[in-house]
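Submitted below is the structure of interest, expressed as structure tokens.
A single protein chain has been removed from this complex, and every other one stays in its place.
And then subunit A:
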Amino acid sequence: MDAVHLKRQLITFTEQLFREGFLDEQFNQLQQLQDENNPNFVVEVVSLFFQDTERLLDELSKALDQANLDFKKVDGHVHQLKGSSSSIGAQRVQRTCIIFRNYCNEKNVQACLKCLQVVKREFALLKSKMETLFNLEQQILAAGGPPSI
């Protein structure tokens, strides 16, 4: 497939991500920061976010598995995840975190466990979509097209 078609695909796909709430305006901010000095900025930040989230989800699983649940600790991790997801424009993950924090405040164990599952699912979905997006960008570059949308 040539660069033009790929580019059209990328635009459509990106628009869909925004429409479905996976990404918000903050992601645009990141894209605008990318330039010839830092051509991989977006990929780098998003990769950092993936690594950091995996760590936080791990911590959350451990913390929610404790006999004497420390809700403050759980809330601390969710707060971190909420912050980082908001910084890259990962809207659905961020919104799940907001709900999660409310349940932490209510000290509702079952609801928190459920939220953890939802957040894991949302994260997996986002990760897969972002990988598709970055793949398309790579293909465009390989096909000799201009890198930016």
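Keep in mind that, in the parts below, a residue touches a chain if its C-beta (ideal position, glycine included) is under 8 Å from a C-beta of that chain, and two chains touch if they have at least 3 such contacts; residues count from 1.
The definition used in the following text is that contacts and distances are computed from a predicted model.
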Record-based protein name (UniProt) of the chain missing from this complex, from "Translation initiation factor eIF2B subunit delta", "Response regulatory domain-containing protein", "Palmitoyltransferase" or "Elongator complex protein 6": "Response regulatory domain-containing protein"
Option touching the unshown chain, where A:D2, A:E20 or A:E44 are the choices: A:E44
Residue of A:Q9, A:S87 or A:N108 in touch with the missing chain, whole complex considered: A:S87
Subunit A, residues in touch with the chain not shown (by the definition above): 24-26, 29-30, 32-33, 35, 38, 41, 44-45, 48-49, 52, 76, 79-80, 82-84, 86-89, 91, 94-95, 98
